[in-house]
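Here is chain A:
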Amino acid sequence: MSGERIKILTGNDLLTGDVTWWTGRGWSRHVAEASALGDDAAAIIATEEAARRVVSAYVIDATQDGASVRPAHIKDRVRALGPTVRLDLSLRAGDPDALIGLV
Partner candidate 1 sequence: MYLYDTHDQAMVDARVAEFTDQVSRRLAGTLSEEQFRPLRLKNGLYLQLHAYMLRVAIPYGTLDSRQMRMLGDIADRYDRGYGHFTTRQNIQYNWIKLEDAPAILADLASVGMHAIQTSGNCIRNTTADHFAGAAPDEVEDPRPYAELLRQWSTFHPEFDYLPRKFKVAIIGSETDRAAMKLHDIGIQVYKDAGGQTALRIHVGGGMGRTPMIAPVIRDNLPPLQMISYLEACLRVYNRHGRRDNKYKARIKILVHEIGADEYRRQVEEEFAHILTLGLEPPPAEFARIKAQFADPAFDPAAPDAIDRSDPDFALWVDQNVHAHKAPGYAIVTISLKPVGGIPGDASADQIRLMADIARDHGFDELRVTHAQNIVLPHVKKADLHAIWQRLDAAGLATANLDLIGDIIACPGLDYCSLANARSIPVAQKISERFAETGRQRDLGELKLKISGCINACGHHHAGHIGILGVDRKGVENYQLLLGGSEAADTSIGTITGPGFSEDGVVDAIERATNVYLDQRAQGERFLDTYRRIGMAPFKEAIYG
Partner candidate 2 sequence: MAETLIRLRDDAASTAPVVPLADLGAASNASAVRLMPGDDARALLPVLDQLDLIEVAFPAYTDGRGYSAARILREHGYAGELRAVGDVLVDQVSHYVRVGFDAFAPDQPMTREAVDQAIATWPAVYQRTVDGRPAIWALRHG
């Protein structure tokens, strides 16, 4: 797998439960907008959880390749997409290539 290995931050929106990714300034539902973390992850988690913008936040490994960010573990790739058996409910509804690269 080509690309640069980075660490990114993910969690769920407290109110909606939506999967969210830390962009460096806020949270996005799209993993492609996740930004590489520095060494301040713990501080971001503490601030954002205290502000009740996120719940269950944790740091994961990912690979950045151009505009795409690919979480290292399949669990987070499923989180980034949505249920693979209900692509109509995923973030890539209607995209025939949605499952490429998942496994």
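Methods note: contacts are C-beta pairs under 8 Å (C-beta built on N, C-alpha and C of every residue); 3 or more make two chains touch, one makes a residue touch a chain; residues count from 1.
A word on the picks: all candidates are chains of the complex that A comes from, given by their letters.
It should be emphasised that the depicted structure is a prediction, and the values quoted were computed from it without experimental measurement.
Only one entry among 1 or 2 touches chain A in this complex, and that entry is 1.
Chain A makes touch with candidate 1 in their complex at residues 12, 14-19, 49-50, 52, 55-56, 72-75, 78-79, 82-86, 89, 103.
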